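In this view, the complex is presented without one of its protein chains, the others remaining in place.
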């Protein structure tokens, strides 16, 4: 809940689409891109951008970027001007760093000796500072503070091994991947190709879908010949909304080429010997939409399993179980199922409360969360409530909710958190407060229940979380035969739990 | 769900605030009004308006109206110019009739012989046509097609019994109430007073709250001396968000005067002998926010009871129970509790899908509801699902959801509707499709399950709905001693079920 | 110049168009109306509105109003929705009185017992206060402080002599004209007719044009059969921009009916015995566009004549004559021609200086007019300059210009004003400062040259102005035979000079 309330931890979403077959095709690529962005809107609401290419030689690129939600940023004229694209990539961004807002919007497009490339990026380069220095030392001016511009310029730099007149984008991408281990899920568009790239640790998600006729969207009978195009997306939840079937994940370290001819795995850049993959475990805990699929399992199911595990680890003597809407609901239902306590709703959320122009005064600040949540008093008056939340970060939003519930008649409020305490910063793309602001690092944490006014507070253990996540993967049968056997070793499972444990997947250089 | 999807049946919300004690007070009335509007935003998203008065003699009124959501319509400058109000009324509107949009926004303000009045109205006058004729015959030009302007001009007309130089607003309001029986919940502001009026049938809701220090908002110890102001609102859900305690409902036919000196019941205009009150039963079924209180009971509880009753009337041989998010959830939980079947979630809603500028093409139309809902496949694959919805109107949105669930693996989908079929138009403020468009009046209704692809479809009976609503009222103890004993006869309970039964509370004149 | 700088004295413009022949015709009425408004934009920049009618029975009216310049207020969608009009009226407004801005925009449309009427008005009713009282006493609420709404409601009131079921708009307009003598130029649209009305004193201008094929616009051979439509406008300058030929003025007191069948004079309401017409003399001095024609003469020519007269009345021993751009240029050229002194330019105006968001500080205030005018130093350094201005009102803008010219090298600056000092308020539609603010009523006026830093200051006399205006009319031959002979007595000429002399055309009632 706290992530949701505070805009903590939101990150970016990337999406791409390539029409299949000979161009121009029937597929309206700009429309698919826009719908894809809308489906990824939960990953970033600050700005959105689309770049399309007509795929010709030389290609014509068309771009539109705008501040705010996709539906605000893409007015009819914007969609009109993008309409001749046969392929394209897009991006939705979560926050502003740097000093001119629109300039930081992605995708970035630059003209190079070999033509224009467009880049969309989700993640954060752990060695960004050193790479910026390197690029600038080469004599390149950087117009933003964005890692994505940095990546774009790194790709523009002619690598030593390349002949000047024969661009080899794949070699350049590989070169980039050797210079920065993580984190990035990347889309690079050049003329008539989109390269989909995931860092060797697979820290950020990326998966591929196949567009088929709507009527065959859910049927298993949609054959190769039905393919209308390909999409690549941070999350699979976008596939259904545009009429695509889930195809497969991009593997950690993999470079996949998507063109009108289809999808082709070009290379898998390996991790250092012994390193496990490090997919961000908070994608499961909070960021992703519950109907997305990672590593073969549905996020909703993992969250529910976390709730069950929490009920095992932290049972409660109480009357009812409830959720802080909306993100904690799967875990709350899991807790209820496992514990046998009845599941009820205790809070009603006003979905219209948002960015308002009201100047806050004392009264408004005192009201706090009450502006946003109505108490469903009759459901819990006189009862002991287990309130399940997905995570606690600063600990400043759960407290007024507990107060609200108690004043509205709850006799006890027990907080159960479906993830472990966050204690460490993330350097791989998640906007987590500084160490000092995290409630888990404060003296108050010793008596957090007293501090926030709860009857008790208990967290899921790291082990509990990891097992709830990995249990589903272990039970997976190998479903996808399209990945060459050399990649099957990827089944060794690992996740990044750095914000919980301080164990970062790579050494941090600053 | 269908109401929510199609904008059917939305209506308006009214809200008012008067600061208590000697003016100027600490209470920022414009801020309270804005927050109140935001809390009533679910009742209307087309436009919003606020009018404040400084309460002086002569008063200075300040107004701002704008299209769209409250947070859009009220930019910082708008709030700034309103800030000197000591009292005010506001309105949020659901749709546009008439030919210049902003002009139809409420509140309406007119200058009369005795000074300016401002009027905000929720409802629809059953004899509007005849009243328009009467007013225009008197020589008044009407600049909009709005009932609210009509009411304003009716109030401006000097009634025969009034001396020209002594305005008697209460007499004028009473006069208005004798001319039109229903439906209206009305706020009339004049100088330093807000009159809160509910039609004799009590068709639309209206209730009063008392603003207290935030710290005493939930405590029973907030005494008279703690009163910082008064609010009056279509729904009580707005009280918590501004720090007010629920005080009481305005009774059917009652005129309540709210001033800096407090709240005073001036009169109760009676219904014709033998007529029962006729509060709109669909406020319970769909319109109101679940944390609002009508007739002493919480809306959520009534909806849950409807779900339980539905489980009794229409039990199902199935594996799981679920909801069409979000409005049907209380009923679905009620059904699950009563039936003993487990409650699960089957659909994930993308809250960012909204008014978009994408031009629909064939593919988009085929995708339909899939753009908005993601299937939580793992939760129901291979299972028989009872899907509870709150109401079915045209029947065109439930069908693609059933298709989606079946394609995603549900073996059977049984539709259970927590209200009876809608068969008749509403002439009292609810925007219901024409009789011909209602699925219940179509031949397809004979085999509606076949038509929409469900394994079975069953509705709550009218008797079941009425008893689920009235059961809670019957069990109420008389809680509020502030209403004079002469009004206690109001306990005879009745509800308007015209759209379900065709029995209108008053004879319709056209 | 001062009017121009300070927005003093701007007023409104009205414009109407009726397509000729059987509907629907080729003529795009909405486009003609928009162009007409743009041509009258100098009469008001605050807001603009258009109402069209399709002329059917019952008619469909379409309206759009917006704040700001015509080109801002009328976006493509607005023009699109207006496009089916066969006739229409429009209005451009100069300032905001009343408390909700858009609501005061004209034209006003109201629904009456006999259908909708639309009204556009230029002027100010001298007895507005009493008329408001009368209307409100009748029980009408007035939603704005605008005289135009008042007129609309006065027209809606059934006059005693009229049968309720037989609307007689002409009788109602006549009735209105007996209730208020001045000032108004009025367009009233009802179904398929536009009534063009000028008050009995002819205080505000109004004239009629005939739309012909563009190719025949300037040819004398455009016959009756070439008529594509009719336009009516505050000023004839709009005719050329839409391709219309000047037809004739609406006479003082005249009601002209314009329909698809043509133009018809219905009536001329007389003035009280002995009263002369009172056309506002400041239309000649400042308000009108120089290419407009009033009373048979071009405004530019009158201004030039004022300059010549000024040179006769107030000759100067100087080297060069110049203007304060742009409004004073015709008078300055007239002065130069009469005096024999060379005409030069001394100031260059930055046309982009306008409403800016820069917060003024001391430096900015000190810079004053220098931000807006550049000195063309080389043209006048070392010379004695006669600077001709059209009028001086508060006297606060000419002073910094004199300073600027002197600092840039002028040895002497002599101010010659092509109109007499303004001493009295206008109650007939011109926004003139209060008596106390007028420089002519201040002690400083005794030594105005010293006060503003000029070598000398001289004004045109009232007699000089009147003779410069009327000289052109006297020499006119009777050109228009279309006016019936009974109206020829209208040739007795008179003008309103109230702001200069305090002699108002009618007794003022308050």
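So that you can tell them apart, the chains are marked A, B and C in the order they are listed, and the count of residues begins at 1 in each.
Methods note: a contact is a pair of C-beta atoms (placed from the backbone, for glycine too) under 8 Å apart; a residue touches a chain by one contact, two chains touch by 3 or more.
These numbers come from a predicted model, not from an experiment.
K.L.:
Quick one: jot down which shown chains the absent chain touches.
P.N.:
Over the full assembly, the chain not pictured touches A, C.
K.L.:
Which one, C:170, C:370 or C:449, makes contact with the chain that was left out?
P.N.:
Candidates C:170, C:370 or C:449; residue touching the omitted chain: C:370.
K.L.:
Of C:22, C:378 or C:507, which residue touches the hidden chain?
P.N.:
Touching the chain that is not displayed is residue C:378.
K.L.:
Specify the residue from the set C:12, C:35, C:432 or C:448 that touches the hidden chain.
P.N.:
Per the contact definition at the top, the residue touching the missing chain is C:35.
K.L.:
Out of C:105, C:125, C:298 or C:341, which residue would touch the omitted chain in the full complex?
P.N.:
With C:105, C:125, C:298 or C:341 as choices, the missing chain is touched by C:298.
K.L.:
Going by the contact rule already stated, which one of A:63, A:87 or A:428 would touch the omitted chain in the full complex?
P.N.:
A:63
K.L.:
Provide the residue numbers of subunit A that touch the chain removed from this figure.
P.N.:
61-65, 99-100, 102-103, 108-113, 117, 132-133, 136-143, 145, 152-153, 155-158, 164
K.L.:
Across the whole complex, list the residues on subunit C that are touched by the chain not included here.
P.N.:
Residues touching the hidden chain, for subunit C, are 28, 31, 34-35, 38-39, 41-42, 45, 69-71, 74-76, 78-79, 214-215, 217-219, 237, 240-243, 289-291, 297-298, 300-301, 329-330, 333, 337, 342-345, 348, 350-359, 361, 363-364, 366-367, 370-372, 374-379, 404, 407-408.
In this text, only the chains that are shown with their structure count from here on.
K.L.:
Hey, if subunit B just vanished and nothing shifted, what pieces would we be looking at?
P.N.:
If we ignore subunit B, what remains breaks up, so that the groups are A | C.
K.L.:
Can you check how far apart subunit B and subunit C are, centre to centre, with Cα atoms defining each centre and the answer in Å?
P.N.:
Their C-alpha centroids are separated by 49 Å.
K.L.:
Cα centroid separation between subunit A and subunit B, in whole Å?
P.N.:
38
K.L.:
How many angstrom lie between the centres of subunit A and subunit C, each centre taken as the mean Cα position?
P.N.:
Going by mean C-alpha positions, subunit A sits 62 Å from subunit C.
K.L.:
Can you list the residues of subunit C that touch 2 or more other chains?
P.N.:
Residues of subunit C touching two or more partner chains: there are none.
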